[in-house]
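For reference, the structure I am asking about is given below.
Note that one protein chain is taken out, while the other chains of the complex remain in position.
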Amino acid sequence: MLLTDSDQQALWLTLRLAGIVTLILLVVGTPIAWWLARTRAWWKGAVAAVVAMPLVLPPSVLGFYLLLAMGPQGPLGQFTQALGLGLLPFTFWGLVIASVIYSLPFMVQPLQTAFQAIGERPLEVAATLRASRLDAFFTVAVPMALPGFVSACVLTFAHTVGEFGVVLMIGGSIPGETRVAAVQIYDHVEALDYLDAHRLAGVLLVFSFLVLLAIHVWRPGTRKIG
Amino acid sequence: MKPVINVVACLLAALLCLVAPARADKITVAAASDLKYAMDEIADGFRKAHPADQVEVVYGSSGKFFAQIRNGAPYDLFFSADVAYPRELAQLGHAAAPVRSYALGRIALWSAVMDATRMTLDSLTDPAITRIAIANPRHAPYGKRAEEALRAAGLWDKVAHKLVNGESVSHATHFVQTGNAQVGMIALSLALGPDLASKGGYWLIPDTLHQPLEQGYVITRRAGNSALAKRFADYVEGPQARAVMRRYGFILPGEDAAR
Partner (left out) sequence: MSGLRARFRLAWPGFTLDVDLGLPGQGVTALFGHSGSGKTTLLRCVAGLERAPDGLLRVAGETWQDGTRWLPTHRRPIGYVFQEASLFPHLSVLGNLRYGMRRAGGAPASALDHVIDLLGIGHLLSRRPDRLSGGERSRVAIARALAVNPRLLLLDEPLAALDHARKQEILPYLERLRDELSIPMLYVSHVPDEVARLADHLVVMREGRVLASGPLAETLVRLDLPFRLGGDTGAVLAAEVGAIDAQWHLARVDFAGGSLLVRDHGIAVGRRVRVRVLARDVSLAAAHPGPSSIQNVLKGRIEVVADDEHPGLILVRVRLGQTALLASLTRRAAAALEIVPGRDVWVQVKTVALLDE
């Protein structure tokens, strides 16, 4: 076995986290990106800045404040408790929520750029061809922005796989729940088990490289079909 | 062309200022996170006694400092939570002087939301306690001792699922301070610190349940010629510093546990 059981568990946990976060952000981030691409509201800049914040905040800072916010005295913590959901820190879903916040700009920004590149014209055309705005969004905007979607998903996935600071702060390194590959590697290093660290890091590196390679070799829109 | 040269020259000058070598008579001390409050006070005391000297203290996990010093990190003294690390460094030739023990640490139960003074280890099985914070036993000395204590008390299987691991003992303390864990098995020295003492009480975990937390320090090879490093080490072993350590619950070499 190349990796120990606990390493495999950490890897699997990482992939699950990245996959779920990417799906959630696809649903949440698309409308935000669409709005940012097309609105002329004066407060658009403020929203764009807020979305971009996780890019500049140190992850451990973000993690620390999330720990406070999700704790029993924090606004988020009180909310989850009121709903009977308990507290989010040290849970997989707590990591999901934190990662959604942390990886938000990686989904929104490429999508926003792709939507902006489409411009107004194709949507006007769609309207003159009897497509409602929702219809036009799904049948014109989305297909035309497909490369942007691919970029955004890949970036979000890769970013979540590599996430460390936030997870460390609020995860509690619980095996099978919050001990993702990045944390596992860190624990190996801290415990001076360098060989284990090298192995797991190597697997992670190769996996990420293959995923990115696959995406770049196959890019929708650059191939001529038919 | 000229304006460009001016800009480049200014940038280079600025860069040089930033990386200018530190003046002599300055040392950087790497200290384990359980020493946070104690070492702050000791360093303050030293600075008052030697106003011309500059001492900077950095806190972190002992394991990380060990790895960094091994790879040339610029620390002049290393106060570890586990004497094994400095010993290893000495073996590898990174020490300028023999390793010395400076304290014995203790672990304690601490809580911000419950009354820890009335607890024992058995209290941890209480269903009201859903999360117990400890430092990661894999690599943190205080975490290792916490696990040993739980096992010795026959409680490990019962409470293991409640454990949340902090990167270091101070990280574990964060969890308890923010209320995310109801209870933590943390360093006594932290529980006695001003921030925590005002928020909750503690219960000392019997040291018969775990290996002793022998804490040792070393002057690193790079500080071999530093008179300041020697001065500081002497101060830490001197009476004022020892008094501070005692106040934070450390047992000093040669003395018995007062409690």
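A few points about this structure:
We just call them A and B in the order they show up, numbering each chain from 1.
Here is the rule we use: a residue touches a chain if its C-beta (ideal position, glycine included) is under 8 Å from a C-beta of that chain, and two chains touch if they have at least 3 such contacts.
These numbers come from a predicted model, not from an experiment.
The chain not shown here makes contact, within the complete complex, with A. The residue touching the chain not shown here, chosen from A:Pro72, A:Pro122 or A:Pro175, is A:Pro122. For the chain missing from the display, the contacting residue among A:Ile101, A:Met144 or A:Ala191 is A:Met144, taking the whole complex into account. The missing chain lies against chain A, touching residues 121-122, 124-133, 135-136, 139-140, 143-144, 146, 224-226.
As a convention for this text, only the chains that are shown with their structure count from here on.
Inter-chain spacing, taken between the CA centroids of chain A and chain B, is 35 Å. Per the touch definition, chain A reaches chain B in the complex via residues 64, 67-68, 70-74, 86-87, 89-90, 168-169, 172-174, 186-187, 189-192.
Partner chain A is touched in their complex by these residues of chain B: 61, 63-64, 66-67, 113, 130-131, 133, 136, 138-140, 163-167, 171, 174-175, 178-180.
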